[in-house]
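Complex shown without one protein chain; remaining protein chains in place.
Chain nomenclature is as follows: A and B, assigned in order of appearance, with residue numbering initiated at 1 for each chain independently.
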Amino acid sequence: MPETIKQVKEKIANSSAEDVISSYLEKIRRSSINGFIYVAENALDQAKAIDSGNNGGALAGVPIAIKDNISTIGMPTTCGSKILQGYVPPYDAHVIERLKAEGAIILGKVNMDEFAMGTSTETSYYGPTLNPWDTERVPGGSSGGSAAVVAAGEAPVSLGSDTGGSVRCPAAFCGVVGLKPTYGGVSRYGLVSYANSLEQIGPLANSVEDIATLMDVIGTYDHRDSTCVNRDINYRSSLEDDVSGMKIGIPKEYFGEGIDEKVEEKVWDAIGKFEELGATYTEISLPNTKYALAAYYIIAMSEASSNLARFDGTRYGPRSEGENWHMMASKTRHECFGAEVQRRILLGTYALSAGYHDKYYLKALKVRTLVKEDFDRAFSDVDVMMAPTMPSPAFKLGEKMEDPLSLYLSDVNTVPVNLSGVPSISVPCGLADGLPVGLQIIGKHFDEAGILKAAYTFEKNTHHHMNTAGEVI
Amino acid sequence: MVYENPDGVMIGLEVHVQLNKLNSKLFCGCSTDYHNDEPNTHVCPVCMGLPGSLPVLNKKAVEYAIRIGLALNCEIIEQTQFHRKNYYYPDLPKGFQTTQYDFPIVGNGKIVIDGEDGEHVVRITRAHMEEDPGKLMHIGHIEKSKGTLIDYNRSGMALVEIVTEPDMRSPKEARRFLDKLRNILEYLDVFNGTLEGAMRVDANISIGGGDRIEIKNISSHKGAERALLYEIMRQKNLVRRGGTVVMETRHFDEARGVTISMRTKEEEHDYRYFPEPDLVPIRVSDWVEGIRETLPELPDARRKRFVSDYNVADTHAKALTSDIRVADFYESVAKEVDPVIAAAWVADILKGELNYRDLGISAFKVEDLVEIIDLVTSGKITEKSGVDVIRTILDEGGSPESIVEKKGLIKVEGDIVSQAISESLKENPEALQDFLAGKEKSLNFLVGQVMKKTRGRADARSVRELLIHEIDEKYR
Partner (left out) sequence: MITKEEVEHIGWLSRISLTEEEAVKYATELSSVLDYFNQLDEVDTSGVDPTYHVADLMNVFREDEVSPSLPQEEVLRNAAEKKEGYIKGPRIM
């Protein structure tokens, strides 16, 4: 059974961190969903240290799973890629330092689409992760491992990263809560970059409260990330069961064509619930939404083509034979990057190359401005926006592997958020054909408080979060 | 006289200046003091390009870039940012160089140099900040090497790249420009030119309006002059044989003194510049006036001040200010002794002796020179002995006092000199006869003989007078 931080802490108080961690490790050992790429050898030692020490941290003894693109001292960090096989970082990401300082115990590193490029966790070099609700289906991606292990009860909480929906999508597909913080809200120091200007590390959990608790830990200012914004936010203080007077915007472009009817139905039910609880809603328009997807992919691929240039077999990772350095690098990259990563690097290189820079890259950044302006305009009238996180419930393994474009299209409701940098949370809002549906709540810049309050109130007044992969209520 | 520039030579330079007076690198806290250390010991996740690391800009590097811009009479841009220059090379740990592109921090300036025909203006197009790559060592020759060894200690060092217009008309002018630039940068205290790799130069040259050739990998001022002289000769020979010069990049092989074509597939570039998403824009226009106020005195101003305050000749002032260490040394000496005499000793004598031995001014102590000048001006030793003391200190060490004593250099007068004069005249009757017959030069010979007998301790001028007096008295 999936647990919350509070439940874990109660167990620790009643027995010990060692007992709690060993039962999680046991669950991971018996797992059949391939969520973990690496299980921390020293987790039990850390638990014993917590039991014998006096760490009064907010997460003392609480186990957590970490997406494998977040750097961890002494633990492999592969990004789900062969090109980082065996790479062990000599430093911790900011979020890892913070978790350790608060007494959290890292259970291990969880699976992901290679370099976070995907919506299904099928592109991982370490094999696909399966959806605990239906093991013939994908868990979503790219933080598929982070969501699946939380849904399967193999970790109470996890960290993922969200470049175009990579926390919210798997959260929706696996029936857990996932937050994409405002750009600049969480330090990216130690997060292996896919698309720097779009992505943030975000928490996944079984409750909204746990999301707020994790944000209080990881969301502190860090001078090592020049794009980190120095703000003093107390996330937990926004956990209020009260949405009376809240104005909800319903962006019409996020509904209709391409969106599964049953998904829409669950989302409208949720909006009805908010109305019942004292909120009001109006339909709004974000007219440039239809161009957001193309703009997003051009920007992400362009940045990725440069970010992934450092993987050349020289300083870390495997190395192929080549008659000279350039051939060695070309062969290493050919042999160790998967097909989707190669596609995106090639497209990104093309979009930045002489003659195409203005047509693709610069154009996409201008469209980004329009998308951002859509949000700014709409948010002058409403407090939050609500929409389906994903157009459909989890799809079958292999279903979209052959057609990259159809996979890209499933990000249609999540990428505009990353283009504009605003925060967004996905919470479970019921089932469609026995599979979880995610409600996406989008907020204003640095108004995590607004969306956490809405999500918390929804959770307090519904039972959807109690549906679990093993047991539907 | 106007320089005709007979071959229509146009030379432009791109000078990479390492801001090695900073404590830390451009984007991380690694120390810049790596020159005597093991490879890969001044490296962190950021300058090693480890996955997940992020850059944070060194504030002082920006101040230094502005300082340089102001010293080169440039405009400082209102707002600027960093770009990524994407290319693959093993010394580049991220697969891109973080540099500036269309908004360099500094633009539009000039340096005045001593050109072929007097003062000559070299326009500065721009100057921008960027990070230095690591350092490669080829095992064997670059083209047939068995492998490459990489040291990332240099990776991430702050560079300012200064780009000129093609305003230099000869290799000599290019060298003069580099000397002047280096001197200014040292006055600014942003740069120590004596450290290895502190200044690296790419040169472009065209002759008679032909295609531009870029020469890379020049690591010294002398090297720049040699590379350009070679290139002019090569291009002229090529044209003479009926060939045409086509635009290309050539590599300077310092050991052989030749330039080599580098046309390979690896050299085809499409840098795909785009703004660095991990760094935010920089707006420093309000720093400029503050930095201008704290700008130190620059070489040209100091030269003028030496003329006006110390009353030294302009040629001396120029020689003394062409290296900040020499200028500082001179001013310390000039505080203790007559500045005009000090100027001659530093500029004419000491600098020559140091150059001859390939030594810097730091090899000599201010107090030693002051003591030597005092000994000479008070008449205790001769000027010639003073030079001897300088040479002895440089070659063997010791203090002026002990050297004077050990070598017995205290000036001799009276009986010893008179005796040496009468002996010399007796021993060299031919020279005496020649002089009496009107051969003035013979007197020099006789002076030399007297000096030899007194081991240089007599004052040559008074020996000369005494000799004439003695000859007039006794031999006419």
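To be clear about the criterion, a contact is a pair of C-beta atoms (placed from the backbone, for glycine too) under 8 Å apart; a residue touches a chain by one contact, two chains touch by 3 or more.
Values in this document were obtained by computation on a predicted structure and should not be read as measured data.
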| item | value |
| --- | --- |
| Touching partners, among the displayed chains, of the absent chain | A, B |
| Omitted-chain contact residue, chosen from A:Lys372, A:Lys444 or A:His464 | A:Lys372 |
| Option from A:Ile64, A:Leu99 or A:Ile345 whose C-beta touches the chain left out | A:Ile345 |
| Selected residue (touches chain absent from view) among A:Arg333, A:Lys444 or A:His464 | A:Arg333 |
| Touching residues (missing chain, whole complex) on subunit A | 86-88, 90-91, 183-184, 197, 223, 226-227, 229, 288, 290-291, 294-295, 297-298, 305, 309, 312-319, 322-331, 333-334, 337, 342-343, 345-347, 349-351, 353, 360, 362-370, 372, 404-405, 408, 419-421 |
| On subunit B, residues whose C-beta touches the chain left out of the figure | 22-24, 28-31, 38-45, 48, 56-62, 81, 88-90, 136-139, 142-152, 264-266, 270, 272, 275, 277, 279-284 |
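Assume only the chains that are shown with their structure count from here on.
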| item | value |
| --- | --- |
| Parts of subunit A lying in touch with subunit B, wherever the complex brings them together | 69-71, 77, 79, 84, 87, 89-91, 93, 188-193, 196-197, 223-227, 302-303, 305-306, 308-312, 314-316, 325-326, 329, 349, 352-354, 357, 361 |
| Partner subunit A, residues of subunit B touching it in the complex | 45, 48-57, 84, 86, 88, 90, 93-96, 148, 150, 265-266, 270, 272, 274, 277-280 |
